[in-house]
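For this depiction, one protein chain was excluded, whereas all remaining protein chains were kept in their positions.
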Amino acid sequence: MSGEPVLDIRGLSVDYGLGDAAVHAVRDVSLTLHRGEVLGLAGESGSGKSTLAYGMLRLLPPPGVVRSGQVFYHPGDDEPVELMSLSAKRLRRFRWAEVAIVFQGAMNSLNPVHTVATQLTDVIAAHEPRTTPAARRARAVELLTLVGINADRLGSFPHQLSGGMRQRVMIAMALALEPRVVVMDEPTTALDVVMQRQILAKLVELRERIGFSVLFITHDLSLLVEFSDRIAIMYGGRIVEDAPAGQLYRDSLHPYSDGLLHSFPALRGPRRELTGIPGSPPDLRAMPSGCAFHPRCPKAFDPCAERTPTLLAPDGREDQNRTVACWLHTADRAMT
Amino acid sequence: MSYLLRRIGFYAFTAWAAITINFFLPRAIPGDPVQSLIARAQGQLSTDAIQSLYILFGLDDEQSLVSQYFEYWGQLLSGDLGLSFTFFPSPVSDVIADSLPWTLALVGFTTVISFLLGTALGVVAGWWRGTWADLLMPVTTFLSSIPYFWLGLIAITLFADQGGAFPSSGGYDPGVVPGWDLDFIGSAIHHSLLPAITILITSMSGWVLSMRNMMLTVAAEDYITVAHAKGLSQRRVMVSYAARNALLPNVSAFALSLGLIVGGTLLVEIVFSYPGIGFQLFSAVGAKDYPLIQGIFLIITLSVLVANLVADLVYLLLDPRTRKEG
Amino acid sequence: MALPTSEVLTVPAPARRRRRSGLLANGKAVTGLVILGFLTVFAVIGPWIAPYDPGERGDDLLVGPNAQHWFGTTHLGQDILSQILDGTRSVMLVGIVAGLVATVLAIVFGVSSGYFGGTGGEGLSALSNVFLVIPALPLILIITLSLPETNDLTIALVIGFTSWAWGARVLRAQTLSLRRRDYVEAARATGESTWRILGFEILPNLTAVIAASFVSTVIFAVLSEITLAFIGVPGVSEWNWGAILFWAQSQQALAQGAWWWFVPAGLAIALLGTGLALVNFGIDEYVNPRLRGGHQRVRGVRMRVGFTPVLPEEAR
Amino acid sequence: MVAPTEPAASGTTDVVLEAVGLTKHFPVRRRAAELLSRRRRAVRAVDDVDLVLRRGRVTAMVGESGSGKSTVARLLSQLVHQTAGRITLHDEVVDARRGRRFRAHCRRVQLVFQDPFASLNPIHTVRYHLTRALRIHHRDGDLTQGLHDLLTRVSLTPPEQFLAKYPHELSGGQRQRVAIARALAAGPEVLLADEPVSMLDVSIRLGVLNLLRDLRDRLHLAILYITHDIASARYFADEVLVMYAGQVVEGGDGEAVTQRAAHPYTRLLIASAPDPDRIAGEQTEDAAQAGGEPPSLIDPPAGCRFHPRCPHAMARCSTEAPPSFAVGDNGSGHWAACWLYAGAGS
Partner (left out) sequence: ACGSGESGEPGNAAGVLNVGMPNGPQTENHNPFLPSSAGASLGYRWMIYEPLVMTSQIKPAEEGKPWLATEWTWSDNYRALELTIRDGVTWADGKPMTAADVAYTYTLLKDTPALNINAIPFATIAAEGNKVNVTFEKSQFVNQVDILSTIVVPEHLWSQMTDPATDTVATPIGTGPYELKTFTPQTVTLTRRSEYWQDLPEVKELRYTSYNDNNAQTTALANGSSEWAFTFISNYETVYVNKDPEHHKLWFPATLAVHGLFLNTEHKPFDDPALRRAMSKVIDRGDVFEQAEAGYFYPEITSVTGIPTPAGESFIADEFADTEHEVDVEGAKQELTSAGYRYDGDTLLDKAGEPVKITLSNPAGWSDYITTLEIIKDNLSEIGIAATVDKANADAWTTNVDTGQFEGAMHWTNSGATPFDIYQSVMDGALYKPVGTAGVNGNWGRYRNPEATAALETYANAETDEARTEAMHELQRIFVEEQPVLITGAANAGAEYSTKNWVGWPSEEAQYAPPQPTLLNSLDVVLHLRPAA
């Protein structure tokens, strides 16, 4: 699956606020999204998933600031673009044309006072100013049909659509300029399972047709395991494990990933033993020293409380195309 | 639709209640029109005139308040507002017709301008927070705290009295006859500038502040971030996404503020000797000219209600969510 | 007039501890409170520290500020500084009493019409709309004139009884949204009585809105009171700032060049108004954190919606 | 045809709360055009629902959003009043709109809300919330002891440490525990848990569910567990009811309903649920065919409400509403309201 990278995040750190009052919501995260890949990002609420996604596109509202790091976008044939040093003007041209984003709540992502048509054509007009209004409209119809919405819904306002339709409108909008990357921040949490599956099925189908990469954010690990190629697990602002979906599901290395996987009941098969994770998520303002998970970790040992593990290929599995940040698995190299 | 029906029902109730209050309140003021006419003349009218004035105003036969009230409704429904005492025997409608256009032109116009300008400034101040636009805040706060009669009087002293560029009173030059000609319109505009600017300065701040607040609130909405993510131009995001939504709460506030402003014109008109309806109301209260007080209150109430109805309709246009579900 | 915060989105209700420090940590609110504190001190001790009896006629008629009369004198030789000091109390008192009355009424009308809904609620809301529609100042004027006897207290009551409608509207909107909150439902499911829910679950969550509405009404009341005195409505106590302006105006002080008769009272009003407005901003920002300043400019970092700043090397 | 109220095979449990023909229609504001017409439109949020809660048993209720699950819970707790139908508590008909009767009812039937962030008043401490609940139900004889017991029961230990806290100082799981403690303060026999964990993080959900299970076992509470997560229903409940568009379409033993789903809607639901064990791309028949939107509750489809979306719809489905038919081996109490099983049971 892993083709060449399209989006390459290097050591990204994102804060809320400045100076001493700053909350370090994302800490030195490196992550690569490859061509055509669905990369799942999981982790519980507040672990910094959304912050990472918006931060790399510089879309965080105040008081969010990018403290350090770089994000490279590889347009394929051209020179890579570094997003953090782009001027506002170029950034605006870059956005949506190359990387589109589908937000968590579709109701809130659609402007309540404009029709679906306006919001769809808006984005085309902004990036392809030379198109005629008629052409834009035709494209909008095409897009809606693509996500399975009747073209007569073009004149509707967001509140006249059901939640699922709104979310599909957002997806249609994301595909309007045929971007190479689509970021999806919990696109289906507000929907019920039937609708969720419909939308994801649509997405899978479209990805096969159009061929974009997806960064898929959710805390529903079972969903990710089913849909994504690779999964990165976040905890306390860091990526703690990054592995192909199947491997992660069958054989998670980080105790946190493991805990997550044992937190939800299975629908089929034998009733699994559910252990859950004791304790509660860390407070970003007062992060535990060392590995942020160590106070909750059943397998914590000496170095965990003192030193922060780095994301490395696990000992003895360097060939497996996976990384983990845990002293249990990377002790050998990091300690020496 | 049902939204509109309910609004209309509400307006009818409000109009009835307001008119009833307008009828009874002025009559609770002690004294009567004749006494106050005599008192205002301070000796220029002989006290012998009292009896003839009672007869003149038709106040010589007593009638119960309740029957007066029903009679008043009868009159109202047939479109008759009665005769003014101060300007006896001119009909109240004439007095109002003479003064209302001035108020509408000056205060109505400046209110709208103030709303538009204040809103525009508020948009700028909210959008460009953290820049020079922040300087607007302390200035507007201070300006909005100044009573505007005071500012008006200072303005008159500075710009009108000492051979200044503006006339200090009246709606137009004494020699000019109202009509649709350049002379009159030019003169009317010249006379309205100083009061208009004063009203603008003091009333605009409220809009600046509330619009700025709404802009800041709206700027944190997801759809604004989406708009940015869509790579729309700065202007388009600011106007069509942020300001467009931030405007909504201000629209209904604006309609209601028309009521406050009409009350406030009283002072502008007193201070600038402007021939509008506020001044007439003020003198009518002093003269206990019940028919005129009622007439003016009626006009104000009705115009506020109409303004609100219009604002409701505008709101309906601006905010699709209030429209009938499709 | 400052518009009430009709669009307060959420009422945060953090713990008391943060609550106190929250408002006090707000620069605007503190500035406003300092101004108000300062004026309150004058309201209390003003008449005692006034250098002269404010009504006493002197020999220096209409003289400008000088060593004996810091703010100059009137046409009767009265000391203007003393009048201003003496008037502070009445201005503040009327403002606060009217604000209290209006706020209590706004709570009663707004909260109950919001909570109970139905015909009764609609009726109460229609009633407050009637008061919104009738122009306030003329209404106050007429009521004041129809009272057999007027003094500061009656004027405060009149202002209070006529100016609660804005607050009621805002509170109604807030209550409508609070009423649907889960914790209200939960309290009901626990078996709490309606009055207890209103008083202990809903009202405390409206504190910030109530405070903001109180401050707005005080501003409105002060301006109304001063305006009334300025147009010569009696009963507003003797040296109310509006009354000072009334005298200045009736003696054509500005035309005579006696600016000192006119300017101090106006500035005092503006100062009081600014103080109240600042407190109101503080409350607004407290209620709606999005309005908060929070925009420290650290070495050229400008926070901007839509373009997250990247910290320069040296700012990290 | 099997009466759904027939006691389960285990037979050891007694019925605490029972609802028969429970119906709730919310009136819709009339449009201007309808002012003259007689017809009053209504959201038929709950339509003819039968339900039994037994001592020491967890009954789960699953179904998509808007299918009327919360409304059922609110009806049972008497926060809203049924349009039709009957609720009995220990065979006594419940009619408690307000006042003392309402209090008496909520002493025995308590509701826990979905969102622990919203169901605790942010301005009150844990102590206040619990004290009030104890006071109202006159269980405040030994207040301190009572508070301690409650907190201990929901595993918030040591209790002193939590009493003085404000909701925002607690994590989501801790808040939900407080909410449950408040419900327990009344000493109820029935706990209606309306999606008690859907707002919680994955890693702490389990704790709350285990707590509920523990309460069932130790206090023998009858629990109604409402959720849209059918997997957790399987994990946690003894009995599962599936709701669709205001009606219960299938019910029975938890394992039976989830593993051998009968009603096409239940099958759709199960097929749609994310399942890591499924190989990506593999689509079950039901999920692939599922299309369309949930029906309008104002104008629900005639006949079986699911028929417009049902891959197995027959002519009969669009005209006649199906009664419940027993499915599977008799005695498991498994039934479905679907014409597909018309021949099977009776």
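Chains here go by letter, A, B, C and D, matching the order in which they are written, and residues are numbered from 1 within each.
Operating definition for what follows: a contact is a pair of C-beta atoms (placed from the backbone, for glycine too) under 8 Å apart; a residue touches a chain by one contact, two chains touch by 3 or more.
Predicted model only: the values in this text are computed from it and were never measured.
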Contacts of the hidden chain among displayed chains: B, C
Contact partner of the left-out chain, one of B:13, B:73, B:87 or B:128: B:87
For chain B, residues in touch with the removed chain: 29-31, 35-37, 39, 41-53, 55-56, 83-90, 94-95, 98-99, 156, 160-161, 163, 168-178, 183, 187, 269-270, 273-275, 279-280, 283, 286, 288
Footprint left on chain C by the chain that the document does not show: 55, 57, 61-62, 75-76, 144-145, 147-150, 231-235, 238, 246-247, 249-252, 255-257
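Following the convention adopted for this analysis, only the chains that are shown with their structure count from here on.
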Geometric centre: closest chain by C-alpha means: C
For chain B, residues contacting two or more additional chains: 219-220, 225, 227-228
Per-residue multi-chain contacts in chain A, two or more chains: 54, 59, 61, 88
Contacting residues of chain D [partner chain C, same complex]: 77, 79, 102-103, 106-107, 110-111, 113-115, 118-124, 132-133, 136-137, 166, 168-169, 179, 182-183, 185-186
Residue numbers on chain A that touch chain B, as the complex places them: 54, 57, 59, 61, 88, 92-97, 100-101, 103-105, 108-115, 122-123, 126-127, 156-157, 159-160, 173
Touching residues on chain C, where the partner in the complex is chain A: 294-296, 298, 301, 303-311, 315-316
